[in-house]
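Report on the structure given below.
With one protein chain removed, the remaining protein chains of the complex are shown where they sit.
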Amino acid sequence: MNLIVPEKLAPRRRRALLPRAWRSPLAVAGTVVALGWIVVAVLAPWIAPHDPLAQDLPRLAPPSADAIMGTDGTGRDVFSRLVYGAQTTIPLALMLVVCAMIIGTVVGALAGYLGGWVDEVLMRVTDMVMAFPTVILAMVIAASLGPSILNAVIAGIIVAWPPYARITRSLVLGLRTQNYVIAGRLLGSSPLRSLLRDVLPNIAGPVLVLASLDIGTAILLLSGLSFLGLGAQPPTAEWGTMIASAVQNTSAWWLGLFPGLAILTVVMAFNFIGDSLRDVLDPLAAREREAESPTAVSAAAAEVAP
Amino acid sequence: MSTAVRGRGAQHTLLRFLARRAVTSIILLFGIVLVTFSLTVIVPGDPVRAALGEGASSNPATVAAFREKYGLDQPVWIRFFRYVGNLLHGDLGTSMTTGRPISADLAKAVPATAEIALYAVIVSFAVAVVLGTLAAYRRGKVTDEVIRVVTLVGLSVPTFWMAILTYQLFFMQLHWVSGSGRISPTLTPPPTVTGFYTIDYMLNGDSVGFFDAVGHLALPVLVLSLFTIATLTRFVRTSVLEVLDMDYARAARAKGLSGRRVVVGYVLRGAALPILTLVGIAFGSLLSGTVLVEAVFAWPGLGTYAYNASKNLDLLAVTGVGLIVGVIYLVINLVVDVLYGVLDPRVRLS
Partner (left out) sequence: MSALSINDLRVELGKDKSHRTEVVKGISLELVPGRIHGLAGESGSGKSMTALAVLGLLPAGGIVRGSIVLRGETELVGLKPKAYRAIRGNRIAMVFQDPSASLHPQITVGAQIIDGMRAHLRLNRADARRRAAELLALVRVPDAEAALTKYPHQFSGGQRQRIAIAIALACDPDVLLADEPTTALDVTVQAGILHLLRDLAVERDLAILLVTHDLGVMSAVADDVSVMRHGRIVESGPRRRIFTDPRHPYTQELLAAMPDARESLVDASPVTTTTDSEERG
């Protein structure tokens, strides 16, 4: 039997919107930097001049021709460790966000779609997890699981999924009553098919925005936990642990500066991308950015400080 | 703005509201205790091994004695009820790491963190309101874009890195502020009234101590504020923009009021409530950042305590921390709700 679900009834986000995001110089810069770092992470073994674990250089040496970012307390090349650090952190952060996104959207979709006590229970759990300060919760989980980078990622996933659940649920609730969804169901689509065809494409936007902004947060969380000793363990090259070593050796400025800059630039890049994506994909934010409707009060602005 | 015509007569509605909230809060508190306790139970690690170390835990006698001392040999529900019972007496148990009553530990740790958090919130709020309003009024122009980039950068800076950098710069290089800890080693802490060193020194009339405490507070507050300012500014901007679109802002201008009067008396007043709710959430992110900042500045606060407790799997201490954090959240939400009622007559008089 043929199921004719009217295509016209389902408004899909047009792909044409995506290129618009890249008109902003910030987005372009962010994409370039982010891609750059991903390249670095992938090509680490070829870019790094030294073995990140080899302790054969003079200790605590300031930046020089041999080691352009100096060496650390056990004679390792900071630059090489920095480059390998990208390989440690970035893929794990991406994985963290993807997992959190999947878990969160599933929970949220279930809650929104099924409603009733399922919704109640799932949302209570979501609220409880969300209410706790993220770092403290992650810290407790990571500590109790045992300090390792993987456990830090798990802790991060547990802490990160609630916002996705929240946003997915409210989107699904809103969409459930849309005509084209109801029409689809009336024409015989199963709940699963309805979910996939009509609901999911329209959830994608805000969820992706959240995810892109979350990558930066994930990187900060992972490096933060590593800094505390609850994430990556020595001798793994990781930016957070590298900065931790800078706490004791305060005169060796190169120990802390470069890893910190690395974190800063990567997170900034993803935040720029996420922010520009938000302008394009999130209608609420976009509406305020377009000052299309004339408001007489913008003139008030001109008067307050000419 | 004329204050002669302020509305009255809603006091007892406020009290009733407070009473209702108190009841819900107690129920929520119980929930928090339950949850935090459960978390510690399902922890896969072995707290005994963590506390005693590898060597001692290979001796069964030591292990047994330890378990008995801290009640770890009892079934879970008995432990829970014993815990709740003790709670009602104000006893949070004894910490496995410090050996002291947890309530005593927390009584010292919480004010230390609260002091940073309080000043950070005040600073962040003030700066964010100014920047956010400015960005809203200059929407689309260079100032707005600059502020937007600045906030994005502020959101991207790793707190612990910032802490170290500022420490190296302002303390070690420039000697503008004091070193780590709450006060210099040469001074004695003030007699405890609030637990806030700044206030307690002031109450004691000790100006040397006061300025020393301020000097030590400067960096942690600065670092902690950075992230909060970044998030708050964006939100203030959105709130102000929404208000600017409202007719009452336009109508205020039509009355011939000066720009400043319109901004403060009408626009900010309208945006105050949404911003206020965010301050409550900002506290949450502040508490998170606290952990990292305290580690760098050797601050004996809640973050450090939680960190040590986590690392050593000091379950009772962790539960205590969870409890305290939950209580803080409840109190803040309560205060925000009350302020909501105070500031918005529509809520108050319904």
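Every chain is named by a letter (A and B) in the order it is written, and numbering of its residues begins at 1.
Throughout what follows, contacts are C-beta pairs under 8 Å (C-beta built on N, C-alpha and C of every residue); 3 or more make two chains touch, one makes a residue touch a chain.
Note that the structure is predicted; figures quoted are calculated from it, not measured.
Undergrad: Identify the residue among B:Ile78, B:Ile122 or B:Ala254 that touches the chain left out of the display.
TA: Result: among the candidates, B:Ala254 touches the missing chain.
Undergrad: Which of B:Leu169, B:Leu187, B:Met246 or B:Leu339 sits in contact with the chain that's absent?
TA: Per the contact definition at the top, the residue touching the missing chain is B:Met246.
Undergrad: In the complete complex, the non-displayed chain touches which residues of chain B?
TA: 1-8, 140, 246-248, 250-258, 261, 265-266, 269-270, 343-346, 349
One rule holds for everything that comes next: only the chains that are shown with their structure count from here on.
Undergrad: Please work out the Cα centroid separation of chain A and chain B, and write it as a whole number of Å.
TA: 24
Undergrad: Using the touch rule from the top, collect the residues of chain A that touch chain B in their complex.
TA: Listed in rising order, the residues of chain A that touch chain B are 26, 128, 131-136, 139-140, 142-146, 216, 220, 223-224, 227-230, 240, 243, 246-247, 250, 253, 256-257, 259-260, 263-264, 267-268, 271-272, 275, 288-289, 291, 295-301, 303-305.
Undergrad: Which residues of chain B touch chain A in their complex?
TA: For this pair, the touching residues of chain B are 31, 35, 39-40, 43-45, 137-140, 148-149, 152-153, 155-161, 164-165, 167-168, 172, 238, 241-242, 244-245, 249-250, 253, 259-260, 262-263, 284-285, 287-289, 291-292, 295-296, 303, 306-307, 310-311, 313, 318, 321-322, 325-326, 329.
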